[in-house]
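Only one protein chain is missing; all other protein chains are in place.
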Amino acid sequence: MNKSMIDLTPLTRATRWHPAELAFWLLPVAGYFLLQDNLVLLTQIAITALFCLSLDLILGFAGIVSLGHTAFFGIGAYAAGLMAAHGHGDPLLGLLVAGICAGIAGFISSLLVLRGADLTRLMVTLGVAMMLYELANKLTPITGGVDGLQGMEIQPLFGSFAFDMFGKTAYWYAVGVLFVMFVIARRLVHSPFGLSLKGIRQNVGRMPAIGAPVNARLAAVYTLGALYAGIAGALLAQTTQFVALDVLSFNRSAELLLILVLGGSGCLYGALIGTIVFMTAHHFLSDMNPEYWQFWLGLLLVLIVLFARDGVMGGVRRLGALGKGGAKA
Amino acid sequence: MTQTRRLSGLFVALAAAGMAFSALAADPLKIGFVLPMSGPFAAYGKQIEHGARLYLKEHNDTIAGRKVEILVKDDTGVAPEISKRAAQELLVKDKVDILAGFGLTPSAFAVAPLATEAKKPMVVMNAATSAVTTKSNFIIRTSHTLPQVTAPIASWAAKNKIKKVFTLVADYGPGHDSEAQFKKTFTAAGGEIVGEVRTPVKNPDFAPFLQKIKDVKPDAVFLFVPPGEQTIAFMKGFAERDLAKAGIRIIATGDLTDEDLLDAVGDNALGITTSFHYADAHKSPENQAYTDAYAKAYPKDRPNFMSVGGYDGMQLIAKTLEKTKGDASGEKFIEAAKGMSWNSPRGPVSIDPVTRDIVQTIYIRKVTRVGSKLQNVEFDQVPAFKDPGKQ
Amino acid sequence: MTYALQTTSLVKKFGGFVATSKVSLNVEAGARHALIGPNGAGKTTLINLLTGFLEPTSGEVILNGDKVTHLAQHQRVKRGLARTFQINRLFADLTVLESVVMAVNERLGLGARFWQSVGSHTAAVDEAVELLERLRLLDVAHETTRNLAYGKQRLIEIALALAAKPSVLLLDEPAAGVPTIESRELFETIAGLPREVTILLIEHDMDLVFRFADRISVLVGGAVLTEGTPEVIAHDPKVKEVYLGEAICD
Partner (left out) sequence: MTVIFDGIASGMLLFLISVGLSVTLGLMNFVNLAHGAFAMFGGFVAVTLLNRAGIPFLAALPLAAIGTALLGVLFERTLYRRLYAATHLDQVLFSIGLVFMSIAGAHYLFGPQQQPLTLPGFLQGQINLPGLDMGVYRLFLIVLGLAIAFGLQKMVSGTRFGAQLRASVDNPRTARGMGINVDRIFTLTFALGTGLAGLGGALGVEMLGLDPGFPVKYIVYFLIVVAVGGSGNITGSLIAALILGVFDVAGKYYVPQAGAFVIYAVMVAMLIFRPQGLFGRKAAR
C-alpha cells in the first residue's frame, strides 16, 4: 500500500452534515407547529441543552469533571439580568456581555480547577460555585438575593419581535442561539484543537510528549465551556425575564451532570438528546404526579443504568455516532 | 394521590351533570395552582392545596353557580423559571381563569408579568415579601406579609419590659426584611438593639451564634430563620445552653412556631412568644368548623397558616365571583375584590382596596402545652393591621 | 565536538533518597547512544529529568547547546527532544492516522486551530501519511489504536515521537514486550532513521544494545559507572560485576 492509495475522507467528513443530523434539526421546527402550547417547555429544553453542551465540552471532550458548572450559568444569568434591569435590554448585547463575563470567570477559575485529580476538581468546582451562590445571596441590594432580581426589561429581538406570554419569540431565539452555538461547537470538536482535546482525555500523560501544552488547552476549553454556560444562563434570564438565586444552586449542577451522563458525554448530540429525554420525562411525570414524580424519575435512572446501558443508551449513542461520524478521522 | 384526584374529577363531572339546570353554569371555572409540591418546600404546597380543596369540598365544587376545576402544577419551590413555565402553560394551554398558589416570593415575582399580560387574576396564597402585590395590578394576596407579622411583636416587646434585644436573622432577603422592620418598630417604641447577627442560610450549627448571645445577655432574642430544621436546631441549642434559664426569651414571627413544625421542635419551643395571623388553636366558631373539617379530611396533618391562606384564597374567589355574577375576567374581578371583607378562620379579614393586600388581626401568642399538644395560645392582638411595609 | 544532549552534575533527591547522583551525560550529535543499567539504577528518573517530567534538585540539562533545565515537557519537544515510552502510552480510541496527525499538528503549531476541520490542514495530513508509510503503518491507518497488535502499537509509539521531527530521540525500551521476530523488524526501522537524528536508547536486551549502539553509558545506583564504546564496556570488569547475573541470562 502506498500513500496515494489512502482514503482521507474520514478526516474531512466533518464538513458535511449527515442526513440524520439534518433530520434532528428539523425537530425544533416540527416542535413549533405540533406543540404550540408547550413552547415554554421547549424553550427551556433548548436552553438546558445549550447548558448541557457547555458541560459536554469540558467533561466529555476534555475530561474535566465539574459539580459547579452553574457558577458560569449563574454569572451569565445575572450579567444579562442586571443589564436588562439597568436599561440595557437588548437581548443580543446581553448575551454577548454574559458570555464574556462568564468566560473571564471561567479563565480565572481554570487556574484553580486544573490542579488535582477528579475528586479534587469535583470539589473545587463545587466550592467555587457555592461561594458564588453565597456571594449572590450576600449582595441582595444588587442581585435581589433569594427574592430574585426584579425589574428586568427585555427589548424586542432585532427591535421588532417582543417576548410575549405565548413564547414564540423566546422559542425561536433560544433555538436559534442553540443552533449557532452548536454549529460552532461542532466545528471546534472536529478541528485540530478538538482532536487534541480528545488526545488529552484519552491519555493526558502522552500529550506533553508530543509537544502539546496540556494546561493551556484545558484552560482554553474550560473558558469556552464557561462562556457557553454564561450564554445559556443569559438565555434563561432573558426568556424568563427573571433571575433568582437558584441559577447558582448545587442542584442545578448535579442535575446537569445527570443529564449529560444520561445522554452520553463526549458526543455533542448526547448532550442534546439527554436534555430532551430528561426534561420531557420530568415534565410528564411531574404533571401526572406533582408530589412524587421524583420517585419515578429516580426509578427510570436506576433502570437505565442497570438494564438499558446498551439498549436505550446504546441507541442514543449510536444515533450520536452518526452525527459524530464526521469527526471520525 | 393520582387516584383521589381522578375521583374528584369524576365527582366534578357528576356534579356538573346534576347542575345542568343552572343558567350560570355555562363553563367550568378553571383555577390553576402553581405550588411547590416536591422538594424542600413541599409542605407549603401540600397545606395550601389542602386548604383550597377543603373550601371547594364544603361548597360542592361550585362557586357562584359555576363548577370549579382545580389544576395543580409543581414548581419545585425554588426554580422561578419552572413557576413561570407552569403558569404560562396554565394560561395558554389549559386556559385557566384564575392563577393561584405561589409558595415562595420568587415564583410570584416571576409570574406577575404573565398575570398582567394575560389580564387574569392572580391570588397569592403564601409568598410573603411585601412588594409582591406591587408587581402586577392583578395580584391579590390572602396570606400575610412579613412586615405585617413582624411589627406587632416588636411593639409588644417594647411594651412588655423587653428593653434589650439581640436580633438573629438568616442572611437572605426575608431575614433582612424582618430584621429591618423589627428594628424600626422596636427602636421607635424605645427599645434597644444590643446585638445583631445574620447567619448563613444553610447553617447546621448555631453554636457560635448562641455563644455570642450568651455573652451579650439580652432580654430577648428576635429570631428569623427559614422555618424547618434551622428553627429546630436553634431552639434545641438554645435550650441546651440554658439561655432560657439565664432569663433570655425568644420572640419571633409565628412561622417559626408553625403547627407543622411545633411537634418536631418539641418542648424546647415552650414559652416562645410570637406574633402571627393564624393559630389552629384560635378560638372562634369559624375556626372550630375549619379545624374540624380539616381533621376529618386530612387526619394525618395539622392545619396551619398556609392551609388557611389557601382556604381564604378560595373564599375570596368565591365571594368575588358572587359579586360579579360569575365573571372572572381580570379587571372586573380585581375591582370587585378590592375592599372585600369576610370572616376567616383566623378572624375578620379584608382586602385593602389600595394595595390589594390583606388586612387582618395579628395575634400575640405563646407556645404552651395544651393537653398532649403544643399550641400557639393567643393572649393579645392588634386588630385590622395593614402591611407596614407599604406605608 | 558538538553535543546534542548534555547533563551537568544532575542531581535529583526524593526526600532523603538520592535517585540521580551527579550525572554528567554527553550525547554527541548523530550518536547512537545507549543507556544501560540494572533495575533500580535510576534510568527512569533520568529520563524524566531529561524530558522535563521532573525538575532536578540541582544541575542542568542542555539540549543542542541551550539550557532547558526548567522548561516544561512540551517546550522541550518543541526544541527537538522527543521520546517513546517503555509501556505504550497511546490514544486508545483514536485511529492511527488521527493519532499521528495530532502529533504532527502539534509540531506545526496547529493544535490550537479550532475552526477548520482536521482534514483541511492538508500539509499536516500529508506529512502524517508519509510517516505512516515510512513505518509501514499505512494499511492500518484507519484502525482504532486499541484494536491493533502490540507490535504495531510499538510502531505507533515511535511514529508519535518522530512526528515531532526530533533532533534527539529518547527510546525507552522500544522492544519491551515485543516478540523477538517483530523486535528485529522494529530495530531495523530504528536503525533506518536518518543519521542527523541523535538517539539515546534505554534498553535491557544486551544483544540489541551491542549491535545498535556506538556508545554506551552504564548507570548504577543513580550515578554513571562508566561510559565508552561497546568494546570498552563489554570488557570492563566493573560492568561485568554489576551485570553478571543479567548479562548471562540475556
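A few notes on this one:
Think of it as A, B and C in the order they're written, each chain with its own count starting at 1.
Methods note: contacts are C-beta pairs under 8 Å (C-beta built on N, C-alpha and C of every residue); 3 or more make two chains touch, one makes a residue touch a chain.
Computed from a predicted structure; not experimentally measured.
Within the entire complex, contacts from the absent chain reach the displayed chains A, B. From the options B:Asp61, B:Asp75, B:Asp97 or B:Asp171, the residue with contact to the unseen chain in the full assembly is B:Asp171.
Within the complete assembly, B:Phe209 is the residue of B:Tyr55, B:Phe209 or B:Tyr311 that touches the hidden chain.
With the whole complex as reference, residues 38-40, 42-43, 46, 171, 197-205, 207-209, 211-212, 214, 228-230, 232-233, 236, 239-242, 260-261, 263-267, 300-301 of chain B touch the missing chain. Within chain A, the residues in touch with the undisplayed chain are 112, 115-120, 122-124, 126-128, 130-131, 134-135, 137-138, 250-251, 254, 257-258, 261-262, 265, 291-302, 304-306, 309.
Methods note: only the chains that are shown with their structure count from here on.
Distance from each chain's C-alpha mean to the overall C-alpha mean is smallest for A. Chains A-C form the pair with the most C-beta pairs in contact. Note: centroid distance chain A to chain B, computed from Cα atoms, is 37 Å. One inter-chain figure worth recording: chain B and chain C are separated by 74 Å, centre to centre, where each centre is the mean of the chain's CA atoms. Among all residues of chain A, none touch two or more other chains. Residues of chain A that touch chain B in their complex: 37-41, 44, 134, 137-138, 140, 144-148, 150, 164-167, 236, 240-242, 244-246, 249, 251, 286-294.
Looking at the complex, you find that chain B touches chain A at residues 1-2, 35, 37-38, 42, 45-46, 72-74, 76, 78-81, 84-85, 88-89, 91-93, 105-106, 109-110, 113-114, 117-118, 129, 131, 135, 171-174, 176, 200-201. Listing the residues of chain C that touch chain A in their complex gives 51-53, 72-74, 77-78, 82-83, 85, 89-95, 97-99, 101-103, 105-107, 110-121, 124-125, 129-130, 132-133, 138-139, 141-142, 160-161, 163-164.
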